[in-house]
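Below is a slice of the complex: some chains, not all, each in place.
Chains here go by letter, A, B and C, matching the order in which they are written, and residues are numbered from 1 within each.
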Amino acid sequence: MSATIRYGMVGGGADAFIGDVHRQSARLDGRYDLVCGAFSSDPKISLESGLALGLPEGRCYPDYLSMIEAEAGLPESERMQCVVIVTPNHLHFPVAKAAIQAGFHVISDKPATFDLAECRELSALLESSSCQYALTHPYTAYPMIQEARERIAAGELGKIRKIFVEYTQGWLAEAIETGGQKQADWRTDPQRAGISCCMGDIGVHAFNLAEFVSGLAVDSLSAELNRIVSGRCLDDDGAALLKFSNGASGVLIASQVCTGDENDLRLRIYGDKGGLSWSQEEPNSLWLKFSDQPTQLVRTGNPWTSKSSLNGVRLPAGHPEGYIEAFANIYKNFADHLLDSALDSKPAYPGIQDALRGMAFVETVVASSEQDNAWMDIPG
Amino acid sequence: MSATIRYGMVGGGADAFIGDVHRQSARLDGRYDLVCGAFSSDPKISLESGLALGLPEGRCYPDYLSMIEAEAGLPESERMQCVVIVTPNHLHFPVAKAAIQAGFHVISDKPATFDLAECRELSALLESSSCQYALTHPYTAYPMIQEARERIAAGELGKIRKIFVEYTQGWLAEAIETGGQKQADWRTDPQRAGISCCMGDIGVHAFNLAEFVSGLAVDSLSAELNRIVSGRCLDDDGAALLKFSNGASGVLIASQVCTGDENDLRLRIYGDKGGLSWSQEEPNSLWLKFSDQPTQLVRTGNPWTSKSSLNGVRLPAGHPEGYIEAFANIYKNFADHLLDSALDSKPAYPGIQDALRGMAFVETVVASSEQDNAWMDIPG
Amino acid sequence: MSATIRYGMVGGGADAFIGDVHRQSARLDGRYDLVCGAFSSDPKISLESGLALGLPEGRCYPDYLSMIEAEAGLPESERMQCVVIVTPNHLHFPVAKAAIQAGFHVISDKPATFDLAECRELSALLESSSCQYALTHPYTAYPMIQEARERIAAGELGKIRKIFVEYTQGWLAEAIETGGQKQADWRTDPQRAGISCCMGDIGVHAFNLAEFVSGLAVDSLSAELNRIVSGRCLDDDGAALLKFSNGASGVLIASQVCTGDENDLRLRIYGDKGGLSWSQEEPNSLWLKFSDQPTQLVRTGNPWTSKSSLNGVRLPAGHPEGYIEAFANIYKNFADHLLDSALDSKPAYPGIQDALRGMAFVETVVASSEQDNAWMDIPG
């Protein structure tokens, strides 16, 4: 069946970055059609952006509320089925809420909401509706991350004892927000980003990855956040000691002031039988380590890798697959869930549970840091 | 301007591999619409494939000739503008010829034709038409390959002296063609693949890459081809010593029987001032080496890289871009050429000249090998 | 001048590991002669070990006290000049004390003493004597670590902001001490190892490396130590958040239960102008990272590297130099100090200050961990 999903986009106009990533991801497998959008808080930019994307003028909306209202009034076979949210953080929840209340599915950029309270409200809303919700944590959609999760679930590493996860970037090593860099501007602004810059933006990806791959939950943490570049109101760096549900311990590092680092997300997990490591900048390699045999290098696309890994692969082994392919796996799996399986399969993409965990993590690291890195439980 | 190009595809049905790569590449940037196709030599499979891709039944054609004829009869605003050819090798030329004669642009999978004579005919045909032609040599479209070419052109390595290029795979290490593996079946069959398997399939990519990056032409070569797996009629392995137009020498290695190798295309070029190396399996890293200063690691997407490199980048540095992105760069640049520049710009994609060089290379390596690796000139 | 230094060894018999490393290091440059030893607490093993090393029976002593006494009674031109201490930890101080009181120089394996109090006593003793003292922190003697220190001292990374240092091994992932593995046996025994296993054995190397390369002191820390393998009385794993004297922050990780890891000591330091990274398992590569230019790979032995780096190099670039070579650099620099420079040069090897810092670090991490990772100052 070749059915595609019609989607409308909120945000993602002109000089945005992540909007284009979503559109490319939606296009890659031919499972989505962009049919409308409210691409900017400036109606003029929204219209220009929509026209440039080939939309008819009538479906380039000045704001998301009018988009949702107008689309809801269209015949079922024409109207959008899904809203993609790629605005700054503070708008994620209001848009998602309006969309769900009007009966539209939602794909939201992360974080799901501005804070945990909103996220719980969103969760309740979803429970009482039949709308589906995907949150774009793309790193978990890399084939070798799926493979890592499968290996641990199968017990290949034994009982998990240690988890190190780190995400370091260098792009905020200088105060580029004062020079008008748009991404830096809103991410360092508490009004639009929320209570955290670094932990909310990238620490939460590291947290999500650690929980996803290990299959364990972080119970409590002790965190220290820093504002390294002077003038910042939000953290641009931090670290946390972690305690997991099974007694394992770990360390999470996130920083945006590591000069010269690009997007260095790394994960290492050790059990009593073996260890693994993975690095986002070489995502098609997964290392499995043992004390009594050679280290194994597992590579994306080999036919002997796991089914859930191969599900996210488009090419034979040796043809590098990258970030957009991982991102597109979320779109593909969301489409599969909506269209092919009558919604009775288990969603193979991040959703509201990941959202709740992430928001709880961010609130807990901030609270712990404010209390001299006291140990704090992550609210369930 | 958001105009897209309507294309029809020949080949690429059901169990084909490269057809899907082309479709993904065409989709990624939203610059193409698939409007019709003749996806298989079996009309039933063609129809099923087309329907699965969302085409109306009427534009799923039983063969390429009827597709070209029917599309030519449609109104200009509806008919396809471009034919994408993804059949086995022996059909590349007949399809391209028919398409061009009917006034359609062509994107062809490599090799352009079955032999050099056909390629010259194709070249002549293009010269006398206004149709544009792209040949998918995707490796040259990686950002770091563009960067490498720019650096050499700017003289950073000095006068080029040595070029080593190699492309090793392991997928034909066993006689899988006898077990019905479709890709292996036609690639090892002289009737469909041409006079060479390994050199025609991957050696030619290595050759193209070496000439593209160095900006030099190979004048002559001494080659030895091998049929390592018993029962094969065509080479599955080979090597050639190379002489370049400026006096530089080199070595080209290609093999499909390197057990355990995936898609290991590597290039090293040395001049009297510096050297560079690049590996396809880690395509976002380019190494520049010098005798009097540290080795430099240039990474995809950094703002200080060259304009032609950044032209092929969709993400900030550190977000891996892979094979499909490189492939899509050819599609994007072809679209730019057709739509945005009134055809007066220099094409930024491989075309008929690359095709002629490649076919001449393949014929010369085979001839040299048949004469006990005698040195032979590559016909101009 | 070819003068060599006559040394006696305490410990390092039969099945010891580190004794042989010291002897190889002493031999490599031909600057030392082993003239006597008390190689074991068992006089019979001591004698056998000494004979096997080519010593005359009369200089194979049953214990270190008799060795020191007997050697002190020999003519000056014959008697040992220096004592090398390679016993389990609890004997380091008593042997060093006796040696210094008898007027012998000392090269001691790390840690210098059993606890900080002893170390202060040792420091006072050294101040009131003319004996020289070297502590074998070999990792700081790698050429690329010397290079890293020089680069930071020269301001190439700007003001230092972040330091990540980690040292992970897997050899204690199982309770091998219960099976008679001698190294594991005494290192996990509080009577012989001191108050810490993991932090005292390897965490202190990480700490020393971070301070040495950055040129900064750790002021305070918040640490959590774990006893992961059941039955252990001492930590086999831990992590600490660090505050440096200039306001920089950092994270130190040490673990001996990272299954499959060998000897994975890594250092990353970031300043406001650039960052660096280094890994002990590939010690001849130093990475310098910047936001506005390519990453630089500096390699051991290149003539454009720093003088202090080249001082520790024995081969042209590209000939790997390893752990023993680094270790031997300490021996070589100690010999240079004793023989060539009339003791007026600055020692180019780790000494009593490193010892004091290391013991203070170990006591502080243990204390912080016992108080729920409270922040604690490292005593000066």
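For this structure, a couple of remarks:
Here, a residue touches a chain if its C-beta (ideal position, glycine included) is under 8 Å from a C-beta of that chain, and two chains touch if they have at least 3 such contacts.
All of these numbers come straight from a predicted model, not from anything done at the bench.
The total count of identical chains across the complete complex in this file is 4, with 3 shown in place.
Everything below uses one rule, namely that only the chains that are shown with their structure count from here on.
With chains reduced to the mean position of their C-alpha atoms, the one farthest from chain B is C. Chain B and chain C, compared by their mean Cα positions, are separated by 55 Å.
In whole angstrom, the spacing between the mean C-alpha positions of chain A and chain B is 34. Of all residues in chain A, those that touch two or more other chains are 171, 261. Those residues of chain C lying in contact with chain B across their complex are 288, 292-299, 302, 304. Residue ranges on chain A touching chain B, taken from their complex, read 1-2, 4, 17, 20-21, 23-24, 27-30, 51-54, 169, 171, 261-264, 280-284, 299, 301, 314-325.
Considering their complex, residues 157-158, 161-162, 164, 166, 170-171, 173-174, 222, 224, 226, 228, 237, 239, 241, 249, 251, 253, 255, 257-261, 268, 270-275, 288-291, 295, 372-373, 375 of chain C touch chain A.
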